[in-house]
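Let me give you the structure first, and then I'll get to my questions.
Left out: one protein chain. Kept in place: all the others.
Let's turn to chain A:
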Amino acid sequence: MLTLEGVGKRYPTGDRALSDIDLALPKGQVMALIGPSGAGKSTLIRCVNRLVEPSQGHIRLDGDELTTLSGAGLRRARRSMGMIFQEYALVDRLTVMENVLSGRLGYVGFWRSFFRRYPEQDVREAFRLLERVGLDHALDKRADALSGGQRQRVGIARALLQSPRLLLVDEPTASLDPKTSRQIMRLIRELCAERGLAAIINIHDVALARQFADRIVGLNAGRIVFDGAPSELTSDILTTIYGEEEWDTRVGPEEPAEERSAPPRAFDVALSGAVR
């Protein structure tokens, strides 16, 4: 459904962020994109909806070439790609409802959006989504009055109100605590299943990626170095993605591995729990 062919990005400063990315994402697949900071994960998903201009290659969504679009065509294409951000990227001084309804901006005209007179079915759908993400009680609150997890739910509702075919998710859990992170990942996962959405999720937390993705792609220095199922992700592969590190070492005596509702945040502890 989404295909990337030979996509590359070089920033004007000369930094090469992406080289020769070939990727095909079938309908309904949830793909996690992992890799060290600066590997080009954010650049990659921003190239898809053209918040960043790719310098070469082709990106097609259901056969439509995205890289050559501009103006109204680009806006129309962006409607079908919902984006979820690390710092939620809500507009703080607007209410929850206004933030969610802003997902319809690509569909309504300027004056309608200016006077907040959205079509009835859009408003109804916004109500439904807010209820689905568990925020129907907060719709009149200002966005900055919410907690981190609640804000991310608003962000998710906004992205879904676009009626997208594809979700681009940029570090959805980086600012959240471990429990909320899981809840958010589970919610994204469920919503993708309900609506048959494909998703690309940039994520730092390898344990979460394993748990919630159908497929994992590892990026290092702008190149794909791993592409496979979560079960294929071994310590050796983590080393090729992230570089040398004792992935399985623990401090102190071995504890029996048990299910925890909130795994410790420390990276290698959480990871070794999942690897064995």
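Throughout what follows, a contact is a pair of C-beta atoms (placed from the backbone, for glycine too) under 8 Å apart; a residue touches a chain by one contact, two chains touch by 3 or more; residues count from 1.
What we mean here is this: contacts and distances are computed from a predicted model.
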item	value
Hidden subunit of the complex - UniProt protein name among "Tryptophan synthase alpha chain", "Phosphonate ABC transporter, permease protein PhnE", "NADH-quinone oxidoreductase subunit I" or "L-lactate dehydrogenase complex protein LldE"	"Phosphonate ABC transporter, permease protein PhnE"
Which of A:87, A:194 or A:248 contacts the chain that the document leaves out	A:87
Contact partner of the left-out chain, one of A:3, A:19 or A:113	A:113
Absent-chain interface as seen on chain A, which is shown	49, 51, 75-79, 81-83, 85, 87, 89-94, 98, 102-107, 110, 113-114, 155, 158, 162, 168
